[in-house]
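Apart from one protein chain that is not included, each protein chain of the complex appears where it belongs.
Up next, chain A:
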Amino acid sequence: MQDWTGVLHLDTEERNGRTVAKRVYFQGAFKVMRPIYHDESGQVCYYILNPGGGYLDGDRYQMKISLEKQARLILTTQSATKIYKTPNRHAYQETEIILKEGSCLEYIPDPLIGYRDAKYKQKNIIHMEKGANLLYADIITPGWSPDGDKFSYNSLQLINEIYMENELVVYDHIKLNPALQNMGELGLMEGYSHLGSMIVINEKSNQDFLDMLYQDVDTHTEECKVGLSSLPIQGFTVRVLANNTQTIEKIFSNFHHIISQEWFNKTPSFLRKY
């Protein structure tokens, strides 16, 4: 299947303390803006654009991203990924990421919005070498619907497979299927409409650090529900149920700040538009 709607390849490497692109290739409905250096750290930031404005019936997107040793990249989007009605075939996106030893990727796309009758499947496959660092976050949100229906999309499926030295270490599979499920009930979305997920892999992660993050969470609010837990390797995962994007972004942004300060001794770059 070569008929991609949009293709993006981005290979980066570290050169004299700055991360630069070794190769940038894009075609069809994918584009990247010119690289931005938010601070003096040498970490590069790329914004991904979808000039078509949204994913339609049968659209297929492919991304291949690689970071050579010590390369440091922030990858984000310019705006939310919108999935529109897909009456015949689901929209699909697959991303393959390679992180070499000592590299550091922060992949923080804007929220994914599922509109009425949208079907979407996304697969991220991440290969890491020992000593590579990852911070990944996504937010699933319902699109505006004239009748106020919180779950008018058909199904949104997100799979994250992470391999460390070629061994599977994380298999994260979410499939929200309002066409078949009663989303509001106990055990599913439990009255919330938005779902945020974050995965962090770093050799400095431990239980004390998780306790510290947890102290930052307001456990008495009805606004959101937060769960965090350590992975079988050094790292952790976070899930948040909430009723708007801002609530989830605020939690993720706080965690991101703590991580940057504690582990990298810096303040994270201001990316989002909150």
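The rule we apply is simple: a contact is a pair of C-beta atoms (placed from the backbone, for glycine too) under 8 Å apart; a residue touches a chain by one contact, two chains touch by 3 or more; residues count from 1.
Here is the rule we go by: contacts and distances are computed from a predicted model.
Candidate names were "Urease accessory protein UreF", "Nitrite reductase", "FtsX-like permease family protein" or "ATP-dependent Clp protease adapter protein ClpS", and the UniProt protein name of the unshown chain is "Urease accessory protein UreF". Remark: the omitted chain is touched by one listed residue; of A:V7, A:I125 or A:I174 this is A:I174. Touch with the chain that is not drawn comes from one residue among A:G17, A:P146 or A:G187, which is A:G187.
Interface note for the absent chain: among A:A71, A:L228 or A:I259, the touching residue is A:L228.
Although one chain is not displayed, its contacts with chain A can still be listed: residues 167-176, 181, 185-190, 195, 214, 219, 225-232, 237, 239, 241.
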